[in-house]
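With one protein chain withheld, the remaining protein chains of the complex are depicted in position.
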Amino acid sequence: MNIRVTYAAFRQQMTHFLTDPQWIIPSLIAPFMFTIVTLMIFKDVDGPIVLQAVLGGGVLGMWGNTLYSSGWSISYDRYNGTLEPLMVSPTNLMDVVTGRSIWNTLIGLSNAVLVFIFAELMFQTGVGLSDPLQFFFILVITLASLASIGLIFSAFFVLTRASSVLMSSLEFPIYVVSGAMFPISILPGWAIPISYILAPSWGVDAMKIAAIDGYTGIGPGILGSLGIMIGLTVLYIIMAKWFFRKIERNVRNHGTIGRF
Amino acid sequence: MVEELTKVFPGKRKRPDKRAVDGISFHVKRGEIFGLLGPNGAGKTTTIRMLSTMLIPTSGSAMVLGQDVTKDEVRIRRRINLVSGGERGLYYRLTGRQNLRFFSELYGIDPHIRDERIDRLLELVDLKESADLRVEDYSRGMKQRIHIARALVNDPEVLFLDEPTLGLDPEIARDIRALIRRMADQGTTILLTTHYMFEAEELCDRIAIISNGKLVAQGNALELKDSVNNATVIHVETRDDPFEAVDVLEDTEGVIHVNYDRVPGRFITRIQVEQSSDLLGDVNEVMRGLRVLRIGYDEPTLEDTYITLVSANEH
Partner (left out) sequence: MEGFNVMRTARILAHSSSLSIRNTFAAIPWWLWLAQVLLTSLFSMAFFAFVADFAGNPEVTVAYVVLGNSIQSIAMVTLYSIANLPAIEKHVGTMPVLISSPSGLFTIFTGMALFQILAGFLTVIVSLGYAVFIFGLDLSAMNYEVMAAIVIITAFSMAGLGMMIGAIGIYLRTGMILASVVSYIGLVLCGVNFPVSYLPTWLQPVSYSLPLTYAVEAARAAAEGATLTEVFPEIGMMLLLGGAMLILSWFMLRGFERMVRRNGSYEAF
């Protein structure tokens, strides 16, 4: 990995974002609305379940942003004609995308905090973390795992022309199977394995164990869930690397990146 | 150095394979401006993309700066750069300077050298004042110039220019050509594609003409003209539209190609004929009834040569 390239890509993404920050709204609107609705439906329930919803809302916020901004990362270059100069440079595309994803992840975190603060103000759940440091650590790892999914997506979306369609198709399924708003156990049997291969599901689980008294979790406990998430994240990064190599090969062999 | 370079794009959905570049060979010397000339779809862009490591050749080989484009792409990429015509290819929400800085980072340029070089490049392309404006606010000519500056951030030894003046108004195109000249004078090897004849004639030390993926001729402008010395041109200027005469001439034995153009006040018809044939009389005959301003033999221009070569290849 080339730190300078990654940092330059990070700054580039930041500048892009700061010149037109209102474009965060489309990636934030669904998680925001979904969280409000959930909290409304939980009206007469109180205690830890509501806290779960607030935490879950934050995760949805991070997910929406990861999906849209990372998904567009390289597609934007293709659309913009900057993919050529990127390809001709001696840089690895993945370093560029990594830098951008790190920025996107930070925005995802601010999304989460926004949803969180909003929900707190509106519904006054009174969050008390039993171990804030541990919670924060899990949150950071969860963000990293989301960013690694973002890497896979940005590569995958370049290979398929219909990326915008895929992107909007993927937003809600993850809301459902990540268990952000309700325990995975109430999902139908076939959906549970899908939850298990998604790193954020384990992150959500670990966060809930850390934040909510009396929450039992999926099973492996806080360290177990954390470990599984880290393992999956590493796997995602390897997959992303493979995808990027495939892209480079495709481009150089066929002249176009992806046809559908 | 290019040997038997071929690129075949596999056909999509039962369409036949497309042989975009079909076994071309040429050699570019250090420090020269080499032009690839040819009609649209002749394979110019595909060639330049293979040489700039963006495409892997199907067969044949190409060496850039002594390195193989298929295997040593990363080493080549550090020492080359590419400009494609048109406005795309910049980050519009960034300023000109930010674009240059970003691309410099991709080449790992030392920060000290980088900032100094960016200032120098901005001066070179005359964008010093607008360096901190966003590219989306640039005019077309400014975008094209910042493109060239972008391609120079790594101080490339070889620069590929794909239709660098495409769609620019004449004045801006002239500026760009002057810029290309200046870069060559500083020792950069330049390989450019164009389908503007005068551009090739004005800029290029040597020219290769490509048609249907095949290289049909190469050399400097004079050599190219000489290479088709079996052809000569009859130049006719008329007040009236000679379209009927042109139809007749095209079917006349000994005529290679007829090209006619309207310019203010008259029509210019250039008839390329085989040198051995004496067709002046026949042309006179066919043009009878039209108000002829001038008629006579003429030296073939590069454009005539080009038309002869390309139309011979197409038939």
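Some points to look at:
Every chain is named by a letter (A and B) in the order it is written, and numbering of its residues begins at 1.
Simple rule for what comes next: a residue touches a chain if its C-beta (ideal position, glycine included) is under 8 Å from a C-beta of that chain, and two chains touch if they have at least 3 such contacts.
Computed from a predicted model, the values in this text were never measured in an experiment.
Shown chains touched by the undisplayed chain in the intact complex: A.
Considering the whole complex, the residue from A:Thr38, A:Asn65, A:Ser148 or A:Ser201 that touches the absent chain is A:Thr38.
Screening A:Ala8, A:Val59 or A:Met181 against the full complex identifies A:Met181 as the residue touching the chain left out. Checked against the full complex, the one of A:Phe136, A:Phe172 or A:Trp242 touching the unshown chain is A:Phe172. By the touch criterion stated above, the residues of subunit A touching the omitted chain are 22-23, 25-26, 29-30, 32-34, 36-38, 40-45, 49, 161-162, 164-166, 168-169, 171-173, 175-176, 181-183, 186-187, 260.
Methods note: only the chains that are shown with their structure count from here on.
In this assembly, the C-alpha centroid of subunit A lies 46 Å from the C-alpha centroid of subunit B. By the touch rule above, subunit B contacts subunit A in their complex via residues 9-10, 12, 46, 49, 52-56, 73-75, 77-78, 80-82, 84, 86-94, 98, 101-103, 105-108, 134, 150-151, 154.
Contact residues of subunit A toward subunit B in the complex are 2, 4-5, 7-9, 11-12, 15-16, 19-20, 80-82, 84-91, 96, 251-255, 259.
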